[in-house]
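Structure incoming, see below.
Of the protein chains in this complex, all but one are displayed in their positions.
Entry: subunit A
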Amino acid sequence: MNNDTVSQPTSIDELRDALLCCDKAVVVGNQTKSPLCMSGEPHTTVSVRGLSGVVQYEPSEFTFTAYAGTPVADVQSVLSERGQYLPFDPMLVRAGATLGGTIASGLSGPGRFRYGSIRDFFLGAKMILGDGTIVNVGGKVVKNAAGFDIPKFLVGCCGEFGAMAEVTFKVFPKPIDSATLSLRCDSAEQASQWMATAAIRRWELDAIDYHHATSTIYFRQRGPRDTNQAIAADMKTQYAELQPVDDVVAETFWSSINELDWHAPAAVIVKIPSTPRQFPSLCDAIDQAIPASLHVSGCGSVVWAAVESPDSLQTLETVLTQQSHRGLCVRGKAESLHLNRPSTTKIEMAVQRAFDPSGRFKRQFASHPHGTVSS
């Protein structure tokens, strides 16, 4: 269900006023037709797009603070000028991702393998609660143990605990160069073994992904070109079939993963958290059940399933339920946002009430499990 009313505040005060003006608000960034921006109830869409720009950036501090509606692409270019980057590989940057939407969606790209996902780089936020109060959670320094770590909690919360207005991230120096290597294998099981071994070797790889349809592992290294070559030579002694991937081809490949368009146009893309041990049987089971294009990222920590028809989602849900996995539809037409959604606990509802006593924001843990979504 969607509403036509769209509010576009351009300051934090206006954002608070906009929220207080409506009974039910869905806060969005770039307001793409994403399943995550839907609500099962009539609502006003409040876009933070007008709250954009970097507020504070000191390269030697390894942090920046920016308004939540700032496009990630803008931030990336500011950081890049000073040789820094967001190592968790933000997703959908070309598609227009904003910082707030990136946090709320909780999506991280292949680079999350090396230093951790978005939760490990998000330090603090100024946010507006359901009753209009403005709070400042976390901090603006790279290390802080004071108060509850609410920033971590907000990652993946889909805007259901408050509206983020300003956010602070940790950044790292951008490695000088990168090199990608590919390795064909016989099965997902073999891929899992090889990936797991590579993950604990001395090489300290930056990303380890697996493309299921072509049974290919992709290893990404980051560092000076010469050292990348030396490490690649050592890896070759371990995996005889290892092939270097041309830089331009590699760039296109990694970008297609980040933009979630590695597959032919798909109806729905589902994020399925997994592990190196679990993903082979998960991939094989999905393969047998429905036509799907599968990509495994973060050395097995997430399986992206691009499903050709929305009708297949029900079957996918059955497979996930059988294998005790959960899925989140992040793109395209889907009847339901969550697959194999666990039932809500009273604690989860109590915490949501703590943030939003009047129930202004959409409810992750509401009684209606399925909101209708469209793309």
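Note that in this section contacts are C-beta pairs under 8 Å (C-beta built on N, C-alpha and C of every residue); 3 or more make two chains touch, one makes a residue touch a chain; residues count from 1.
The rule is simple: contacts and distances are computed from a predicted model.
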Determine which name in "Outer membrane lipoprotein-sorting protein", "histidine kinase", "FAD-linked oxidoreductase Rv2280" or "L-lactate dehydrogenase complex protein LldF" the UniProt entry assigns to the undisplayed chain of the complex.
"FAD-linked oxidoreductase Rv2280"
Per the whole complex, from A:C21, A:V55, A:V141 or A:A213 the residue touching the absent chain is A:V141
Where the complex has a chain not shown, which of A:I12, A:V48, A:A66 or A:L129 is the residue touching it?
A:L129
What residues on subunit A make contact with the chain left out of this view?
58-63, 83, 106, 108, 112, 115-117, 119-120, 129, 133-137, 139-150, 152-158, 160-161, 172-174, 176, 192-193, 196, 199-204, 223-224, 226-227, 230-231, 271, 273-278, 298, 300-302, 326-328, 338, 345-348, 350-351, 353-355, 364
